[in-house]
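Just dropping this structure here.
Just one protein chain is left out here, and the rest sit where they should.
Chains: A, B and C, in written order; residue numbering restarts at 1 for each.
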Amino acid sequence: MTVGLSVSTLNNPFFVILRDGAIEQAKVLDIDLVVMDAQNDPAKQMSDIEDLVQKKVDVILLNPTDADALVPAVEDANKAGIPLLTIDRSVNGGDVALHIASDNVKGGEMAGAYTVEQLGEKGIVVELEGITGASAARERGQGFDTYIAEFSGIKLAAKQTADFDRAKGMSVMENILQAQPKIDAVFAQNDEMALGAVQAIKAAKRQDEMFVVGFDAVPDALNAIKAGDMKATIAQQPWMMGVLGVMNGYLVVSGVELGIEFIPVPLKVITE
Amino acid sequence: MNKIALEFINISKSFPGVKALKKVSIKIKQAKVHAIVGENGAGKSTLMKIAVGELLRDTGTIKVFDREAQINSPSDGYHYGISLIHQEFSLVPTLDVVQNIFLGREITKGPLSFLDSNQMYKRTEEILDFLKMFHLDPHLKIEDLTIAQKQVVEIAKALSLNSKIIIMDEPSAALTLEETHRLFEVVRELKSRGVTTLFISHRIEEIFEIADEVSILRDGELILTKQVAQIDRKQVINNMVGRSLEFVFPPKAKQKKEAKVILEVKKITKERQFSDISFQLKEGEIIGLAGLVGSGRSEVALSLFGLNHLDKGEIFLQGKTVKINSPFEAIRNGLALLPEDRRELGLVIVRNVLENLTLPDLYWDIARKYFIDLKKEISLAKGVQKELAIRFASLSQKVESLSGGNQQKVVVGKWLLTKPKILIMDEPTRGIDVGAKLEIYNIVNTLAKKGIGIIFISSEFSEILGVAHRILVMSEGRITKELDPKSTKEEDILKFATRKKVS
Amino acid sequence: MKNLQYKDIIRRYGILIGLIGLIIAFSILSERFFTISNMLIVMRQTSIVAFLGIGMTFVILGAGIDLSVGSVLAFSGAVAAGVMQSRGIFLGILAGLAVGTALGAFSGLVITKLRIPAFIATLAMMAIARGGTLVYTDGRPVTGLPSSFAFLGRGYIGDIPFPIILMLVTFVLAYIILKLTRFGRYVYATGGNIDAARASGIKVDNIIISNFAISGFLSGLTGIVLSSRLNSAQPTAGMGYELDAIAAVVLGGTNLFGGEGELWGTLIGAFIMGILNNGLNMINVSSFYQQVVKGIVILIAVTVAQSGKK
Partner (left out) sequence: MKNLQYKDIIRRYGILIGLIGLIIAFSILSERFFTISNMLIVMRQTSIVAFLGIGMTFVILGAGIDLSVGSVLAFSGAVAAGVMQSRGIFLGILAGLAVGTALGAFSGLVITKLRIPAFIATLAMMAIARGGTLVYTDGRPVTGLPSSFAFLGRGYIGDIPFPIILMLVTFVLAYIILKLTRFGRYVYATGGNIDAARASGIKVDNIIISNFAISGFLSGLTGIVLSSRLNSAQPTAGMGYELDAIAAVVLGGTNLFGGEGELWGTLIGAFIMGILNNGLNMINVSSFYQQVVKGIVILIAVTVAQSGKK
């Protein structure tokens, strides 16, 4: 049996971990796994799915770059009679055998809630955005912004993009630090940017003034939290998503009735 | 009838560092051949480019057939029926002959007015036949042509416009006797049809052969305009250079009896270019390599200099056999090549005069140990500038902006600096003025006196006769005859230059 | 320096050899590769780069370069989708093409009138159009497009996917313009020697502006087709496509400095890249190694192409 996994991007450790979970599980089940990297381009991902269909894989695990753009791809798979599961993000159409969810919007809210709580509902916040227009950035930002908007005491002093990139996270944070005399908290839409921000804050010797909250819980971030450089990150448990994806894909192909179309992978705020 | 076809009134033009034209006024009569002469940098080309609108005059007016003409952009010249044969060709290297000749006025057909390639090809063949110069395949790309061929295309293009006024900026520079004479027939033919011709050349004798009137420019000023009948060669030259100058070939350097052979080539051959070329060059000897366009002289030169590989044959330097696979090795072995197309192989036109002059010498002298000895570099550059009387505003002026002749002098200068033992000169006097020509002849002699062996390629047989100790005539890639200048006339050379079989 | 024509011929057929070699190699490595259905898929995937590449060929032949195609694509796609929602497919498509053409022409104007190097002008346009897209879409995909719009990117005529047909039609038209019209001739001349072209009375500025307008128009078309394929206009669509498009042109043997090159070389260049992406997926090379392999294969393909030259 061959399982096809189309990942939105492997330029982010988060998805690399997701992939590794899948690979691990495939080994356990002793089945073939084909991984394709869409490099954050919906068009490329659509092509990848087409190629997977051509290869006649038995099941497709899709980690969509975008909820709408991949609908046609899903439909292609349906036409070819290849079962398809979505991981991390959902698609707004087509028949999806199973959705292994971990809601970005929800995660954004949690980050917001944690930040607000830590600040005692009062303080100046800075947000580092991911690639503008990318769905992860959109949803995480949306969750965070709408949540903190509730609190009059919280001021979003600066919101700038750093493309999910650590180096940019650092330089953008450097610039914001120059502009903002007082900052209480930083929310970065992924850990890479958060870790970059940490470097900038340390360099400016302002680590005692503010704390940093990230997203994804990649190993570096967890270490940073242990070291006290970061305050928290939102864990989406990519490894588990990978594992669950392959496992359920296997079941579907083996004709097992899942009975559910949705497995929520719990998000949690990691603070130590 | 002598209507005024073209009139320049108080034309002035200056470039940074030079006033190229100072209030120049000339009347050009219809159906006459009007020659413009002057030293390199006198302003001839500038004036001509202004006439067709490729350069914008600072002040002054242009009249065409007594009406003031608004010539401000390159296309204007064409609209007023004036076409220019550029000195530095204005062709598109990546297009072929036909495409260049009809560029901007393509023949089209059909309701969608698609290009009519066949028609244009036919017309091209007609024009080339009318020119009756050497054969030239209309489908060749310009970048694959020899300079002579490019010149012919440039001429054909201008003629194909059927202009009332045709300006020829040194059209003969890249042509051999044969083609030049053919060109003159064409000019006369046009004249009989009422076409007016402006003719620029540094070969004074040509002026007297073809022109009715002559205007002399010096340092951007009009010195005089006269009927050719009322002026002689000496006056022309003296007015050009502004002093009295006798144009006679300097006495040739005496050759030492015990002079030994420094270069010997044995039966060198390059497929489809030349074959079985053998000759010896002694130190202090000047060999004249004569021939017609396409006879293979340049290809031989390129091969000796390591720019073309040889298919057969050997080269000996000071008796030792050598393989020359790159110009670097050639230079190390004391060779220098003055290429025939200065813009292709001679100059880096976007760089300045200084850098161009010293480029080949950096490695051997000026920058022996990686770093450039700027003092030395500048003094050497100033040295050759004086020696060759090269005219430019400053050493940091781009070569691009030098007059054609001065560009040529820069190429000569850059090789003199390398103090070669063997100097190959491919059309060295192409496009340079009489004064400079004499300077070149003198240089050739002084170098020969110093024991340097010189291969002097020229399409001007008079020049070959005046300069060389020994003449080798090439035809269709073979040496057809060795001649002794003392007992030779130009016709003899031509005879062997057109001879098909080896004698 | 001599007989370039011969060189040209080799250059042209050379790259074709590269393409064929690639196809043979993949056919051996995967029996699923050289099937009609897969070849059609490859062609459909290729069409995107092909559209952009065709426009880019005009620009590069004219000694320019257009880095903005990816962003212009996104902007046109977004506008088309936006207009479509309210005013219907036809006006939507029209609007998209108009935006693309206008942005391209604007780049051309900046380059010719302000005398700004094409690289800088289109780099700026790249940023402006991308930003414009984000502003217009508020960073969200534009969805809810009329279902019949799907035909453009996902429809078939007989068994042939419509984008393929569109690609061929575009190619033929572009080829006619480039080879049979004065304009085409002037494009080559302008790129080959702009001074000589000007001296021949060609309005070189207009040629350059038109080139960029064409590139913009085709970017717009690509954006619309892509929106149809993805059933939505993505604000991030086309990121990095400029390099693919330029690569297709240069792989096709067109001189990056202008004046020399053939349109169909571009098509082959686009195919080489499409085949590579598809083929490597088919023989499932791990995604990390894919890039390495891709790079090496490109080098080999071009070397084969060049080798003939000597």
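Here is the rule we use: a residue touches a chain if its C-beta (ideal position, glycine included) is under 8 Å from a C-beta of that chain, and two chains touch if they have at least 3 such contacts.
Bear in mind the structure is a predicted one, so any value in this text is a computation, not a measurement.
Student: Any idea which of B:Ala174, B:Leu307 or B:Leu483 touches the chain not displayed?
Tutor: Looking across B:Ala174, B:Leu307 or B:Leu483, the contact with the absent chain belongs to B:Leu307.
Student: From the listed residues A:Asn92, A:Gln142 or A:Ser171, report the one that touches the chain absent from this view.
Tutor: A:Ser171
Student: Mind listing the subunit C residues that contact the chain we can't see here?
Tutor: 1, 65, 67, 110, 114-117, 119-121, 123-128, 130-132, 134-135, 138-139, 195, 240, 243, 246-247, 250-251, 256-257, 288-296, 298-299, 302-303, 306, 309
Student: Name, in rising order, the residues on subunit B that touch the hidden chain in the full complex.
Tutor: Considering the whole complex, subunit B reaches the absent chain at 15-17, 55, 305, 307, 326-328, 330-332, 337, 339, 344-351, 355, 359-360, 362-363, 367, 370-372, 374, 396-398, 400-401, 414.
Student: Which parts of subunit A face the unshown chain closely enough to count as touching?
Tutor: Residues 10-13, 16, 129, 132, 157-161, 165-167, 170-172, 174-176, 178-179, 181, 192, 195-196, 199, 203, 219-220, 223 of subunit A touch the chain that is not shown.
Keep this in mind: only the chains that are shown with their structure count from here on.
Student: Name the shape of the chain contact graph, picking from line, ring, star, complete and other.
Tutor: Looks like a simple chain-to-chain line, open at both ends.
Student: What is the chain whose Cα centre is as far as it gets from that of subunit B?
Tutor: Relative to subunit B, the chain whose C-alpha centre sits farthest away is A.
Student: Calculate how many whole Å lie between the centre of subunit B and the centre of subunit C, each centre taken as the average of the chain's C-alpha atoms.
Tutor: Between these chains, centre-to-centre, one finds 44 Å.
Student: For subunit B, which residues are shared contacts with two or more other chains?
Tutor: Answer for subunit B, listing residues that touch two or more other chains: there are none.
Student: Would you give the residues of subunit C that are in contact with at least 2 other chains, written as numbers and ranges?
Tutor: none
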